[in-house]
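The complex appears here minus one protein chain, its other protein chains still in place.
In this document, chain identifiers A, B and C correspond to the written order of the chains, with residue numbering beginning at 1 in each.
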Amino acid sequence: MKFAIQVNEGPYQHQASDTAFQFAKAAIENGHEIMRVFFYHDGVNNASRFTLPPQDDRHVVNNWASLNIKDADGEPELVVCIAAALRRGMLDESEATKNSIEGNNLHPAFRISGLGQLIEAGIQSDRLVVFGD
Amino acid sequence: MLHTVNKSSFERNSLQTCLNTIDDSSVILFIEDGVINAANNTKSSMIADLATQGRVFALQGDVEARGISSKLADNIKLVDYAGFVDLVVKHGTAVSWV
Amino acid sequence: MATKKFMYLNRRSSFGTVYAIESLEVVLIAAAFEQDVSLAFMDDGVYQIVEGQNSDGIGMKNFSKTFHALGDYDINKLYVSKESLEERGLTESDLMPLVYEDEDDDWAEKPSIKIVTNDELTAIMSEQDVCLSF
Partner (left out) sequence: MAQICGADVDEEGFLVNLKDWTREIAIEMGKSDEIDLENEEAELYSERWEVLNLLRDYFEEYQIAPAVRVLTKAVGKKLGKDKGNSKYLYTLFPYGPGKQGCKFAGLPKPTGCI
């Protein structure tokens, strides 16, 4: 079965992204497809490559990256909402350049895109599951 | 439908609102702090009937993490993450009561 | 593209958290996908559409005005929980008069808001393909 996941909360603040990750992992291990994970609200913070948890804690961002969720063309399907991301200072190289900001913090396993990607995921998946607060 | 609830009824009314709008064929899964609703406490009567019908589940990892494995209310079924996935597959549209 | 039934569950008031405004942002984008969209307002979510919101004093944008645009975006199914209103001492007259123009009825102006009981809401929810919670 084809799943889509929406994650609404940031890592470490709320369990939502951990639960979503465990769900996605279990789905993949049981032969299902995660066609897209869409990060919205503070969920966009799951994509920061600057995340440095202490050694005895789980690494939420790397956990997501380890799932290797991509489309047929190899594009990441860990999708960060652009409107929510820009508001919260989550930038990829292209957005940083466009806005004349030095540096960028988006982990390469993720990509930034529009809210339409969430609706499209709802249309194309068999089930969309929301994890939030 | 599968209704997930991730809040304790002592904190928010998510479970009550879920119960107000759940149809006869749907099931409830408690996750995160929602598993507090699966413990035997003064609010257990909220879900007693549904539990008797075998329609109340709780995520095992969250139950154990919160130290309530031995204090579960009657007829609560425990599932792991794979069981969560199966519930979503089996029950159609998933509704999250956050 | 296939048409699915999307429901947006709004259970929190306007300004205390970001969920209300970012929910509305999704709804406006969703309109372009020509899906069957409905919005449910339950619990404190009913406060999102009460008349007379003024956010000048808190330095935040008064996005309650945007609900009036939903009709133009062909989003005209706004279900409001009767029980949630009653619990909060509110009635339909406390809500913004949100309307749409019905293309199939010579563009007659019709109310978008429908007050529904829990049982009616249960039936509506049962038909949905996708439920997004905010």
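Just a few scattered comments:
Operating definition for what follows: contacts are C-beta pairs under 8 Å (C-beta built on N, C-alpha and C of every residue); 3 or more make two chains touch, one makes a residue touch a chain.
In this text the structure is predicted, and so the values were computed from the model without any measurement.
Listed by label, the shown chains that the missing chain touches in the whole complex are A, C. When you scan C:9, C:29 or C:125 for touch with the missing chain, the hit is C:29.
Hidden from this view is one chain, which touches chain A at 98-100, 114-116. Think of the hidden chain as still there; on chain C it touches residues 25, 28-29, 31-32, 61-63, 65-66, 68-69, 72-73.
Keep in mind that, in the parts below, only the chains that are shown with their structure count from here on.
Averaged Cα coordinates give chain A a centre that lies 27 Å from the centre of chain C. Chain A and chain B have centres, each the mean of its CA atoms, that are 26 Å apart.
Counting only residues that touch two or more partner chains, chain C has 129-131, 133.
Residue positions of chain B touching 2 or more other chains, listed in rising order: 93-94, 96, 98. Contacts from chain A toward chain C in the complex involve residues 6, 8, 40-42, 83-84, 114-116, 118-120, 122-123, 128, 130, 132. Residues of chain C that touch chain A in their complex: 1-2, 4, 6, 18-19, 22, 25-26, 29-30, 32-33, 35, 129-134.
Residue ranges on chain C touching chain B, taken from their complex, read 9, 11, 42-43, 83, 118, 121-123, 125-126, 128-131, 133.
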